[in-house]
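Note sheet for the following structure.
With one protein chain removed, the remaining protein chains of the complex are shown where they sit.
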Amino acid sequence: MWAQYFEQFINGLVQGGIYALIAVGYTMVYGIIQLINFAHGEIYMFGAYFGLILITVFHIPFWIALPLAMLLCALLGMLIDYVAYRPLRTAPRLSALITAIGISIALQNLARMFWTAEPQVYPTDSLPSIFVSGLNDMGEVINVIPLPGGGTLPYRDVFILLIAVALMIILNLLIYYTRIGKAMRACAQNAVAANLMGINANRVILATFAVGSALGAVAGVMVGLSENVTPTMGYYKGVAAFAAAVLGGIGSVTGAIVGGLLIGLAEAFGADFHSGYRIAFAYIIMILVILIRPTGLFGKATSKRA
Amino acid sequence: MRMWFVGVLILGLITFSGCQPSDKTADNATDNTTDDTQEAQQELKIAVAAPLTGGSAAFGEMIRKGAELKQKEINEAGGINGRMLTIVFKDDAGKESEATLVAEGIANDKKILAVVGHFNSRCTLSGQEIYDRAGIVEFSPGSTNITVCELSKWTFRNLYHDGFQGKFIAQYIDDVLTEIETVAVFFHNDDYGRGLRDAFVAEAEKIGLMIVASEAYEEDTTNFKAQLTSIKAKKPDAIFISGLYAQAGLIVKQAREAGVTSQFYGADGIDNEVFLTTAGSRAAEGTYITTPFVFGEDDPKAKEMAANFVEHHNVPPDTWAALTYDAVGMIAEALEKTYNPEAELAENRKAIREHLAAIDTPEEGYMGVTGLTYFDHNGDTVNKPAYVKVVKDGKFVPAEKQLLDKK
Partner (left out) sequence: MKDKLTPRNIILCIAICSLPWFLIGIDEISSLLDQYRINFGWPGAGYILRIIVRACLYMLLAIGLNVVCGFTGLLDLGYVAFYLIGGYTAGILMSLLDVHYLIALPLAVVHATAWGLVRGIPTLRLTGDYFAIVTFGFAELFFRIVKNETWLTGGVPNGQLRGVPAPTIPFTSISFDLNWHHYYHIIILLALVVFVTYRLQNSRVGRAWVAIREDEQAAESMGINVGRYKSLAFAVSAAIGGIGGAFLAQFQVSFSAQFFEFWESIFILCMVVLGGMGSIRGAMLGAAILGSLGEILRVALSKYPEIAGSRMLLFGLILVLLMRFRPAGLMYKKT
């Protein structure tokens, strides 16, 4: 019994790591321009496809493909901001939200036209062999850490957790110890004042989109390793990550990480309890947290107007 | 004032976008006929409604290919009584709201004589009411929900339903895979997956197969570890996946990774090559699936169709392509026998239904590549057996032992 719970705990942590990586993208953008960037789930999806294309079509080794996918996604995120959101900075907040939804629909269908609706998988023979868990010819499960009670933890999932933790540390260093991080914090606090102090707010926002999208790309490639890649893959994890960002207090990076892990754990234990309501448990936790702490776990009060 | 203008504009757009002097009024019309008026008058038009986009697009694609092949063969053989067969493809995206609009569009088209479709049971049910009112045959080559044909006398299908399939799977596991005593069900939480699960569980309880777990997953789930962990804790001998290929592939892959050693068994929703590529051939090895049809080596008709299919589309046909191929063939046969150029549209549509409804004994049945098709009083095909395939060396092959006599 406890072995099963322990395994679910591990399942939840790995999922939570992915959610955290995506949630950071939501929360960073929100912190600066108070926009729920609905297209972020699609950026994550494009990240997965970029990785796939780089590996299968251009035959680039995985370790180079991953940073390249991050770079491409960062460019995509910046392009979206430049083309779609920047003209709407002074417009009512909801118009930017609808624009984000429009971009999300467009990107999803663009992906469907490029790569068809068929699920695709990362080819196992061009990945580092350490990430290819599963049966070998002898019928043994390879590349996994055995857990007590007969469960397994693939090396790949360990890597997902490690890279999530590493990126979060780097991100915190970036935000608190670099010039651009300082500028981001200044813009988040008061964009007009920051502008007056000589910070180019538009450039800071672009940088924010770039960082958030790059993290989304990492999540996309990581998910691509264990699951499949489809044009609609951004929806489920995107919504869950958004819930994670709000649960942690939208605008707070620490909140996004904690929220991501909480949602992941709630989902895993929820599935164990009643699988039909799997993700619903995550939402129940989220609702309860918000009702008790109306600004999320680590959040500050947000603007009142919708 | 602006609102008036936009309102009129919208109305105008709806109205006039349809009103252009062209014969192609619908999605992806594949007209093989020329614009010559004489020839255009001679065409006979039917619709194929399928999920060409959306979650079950892979099925829709094979349905389209199957229908195109039959159309080509009919037209190359001189058409139906000298008239060319035209097929209009309509995309319902596997969604009910789209399916009703598609149905309304078809029912209102003054040229379309019959419909082959829809694929998803929920879409067939949604369109049903409209086809029923308009009096047009809805011939599904893929809906396996139990009640689909009971509700309307205009609905037919040329394959078994889930009540039969679920029962069959339980019996096959009990009779053939005798070492299996405990089964866990992992089902897609929608009408197909859940309906099939219910039928399976009912029969399993009857024949003494132990169901140790029953877990659900959603269409957009891609990580099944949590459910697999709780299934694994129950140590089932077999896991029955009641769902579609995309998710099933991932389930098998992730289960093998998590050290699940149970036998996998799937239903016809898994019968697609994508299942194998997603799961990886090693993980999928030994998975049993049930399907309405297999391309057997000793069936010359199926062999010939498969060869033509490969020649025309460069991919091997699957079950759904074959069933659609036969469905189009049956409609074409009905048109050949009943179509009267002098008669009204409604009469011609009705004649097709009368013709199909009269095929109610094996003697009158239609012999297609998927076997003999004839209907009971609901429009269900009751005689067709279920076949069992197994994954061997990364390919679906017919299982050694079939249970064809089970009805």
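Order as written gives the chain letters A and B; numbering starts at 1 within each chain.
Just so it is clear, a residue touches a chain if its C-beta (ideal position, glycine included) is under 8 Å from a C-beta of that chain, and two chains touch if they have at least 3 such contacts.
Source: prediction; values computed, not measured.
Among A:Gln4, A:Thr56 or A:Asn109, only A:Asn109 touches the chain left out of the display. Remark: the omitted chain is touched by one listed residue; of B:Asp191, B:Glu273, B:Asp299 or B:Asp360 this is B:Asp191. Where subunit A meets the missing chain, the touching residues are 30, 36, 84, 87-88, 91-92, 94-99, 101-110, 112-113, 239, 242-243, 246, 250, 274, 276-277, 279-280, 283-284, 286-287, 290-291, 294-296, 301-306.
For subunit B, the list of residues touching the undisplayed chain reads 2-4, 6-7, 10, 13-15, 17-30, 37, 41, 52-53, 91, 95-97, 100-101, 104-105, 107-110, 122, 125-126, 128-129, 133-134, 147, 151, 189-191, 193-195, 198, 216.
Please note the rule applied: only the chains that are shown with their structure count from here on.
In whole angstrom, the spacing between the mean C-alpha positions of subunit A and subunit B is 36. Put simply, subunit B touches subunit A in their complex at residues 53-55, 57-58, 189, 215-218, 220-223, 225-227, 229-230, 232-233, 246, 249-250, 253-254, 256-259, 274, 277-278, 280, 282-283. Taken in their complex, subunit A has these residues touching subunit B: 4, 7-8, 11-12, 14-15, 112, 116-119, 121, 124, 133-137, 141, 144, 146, 150-152, 154, 223, 226-228, 230, 232-233, 235-237, 267-272, 275-276, 278-279.
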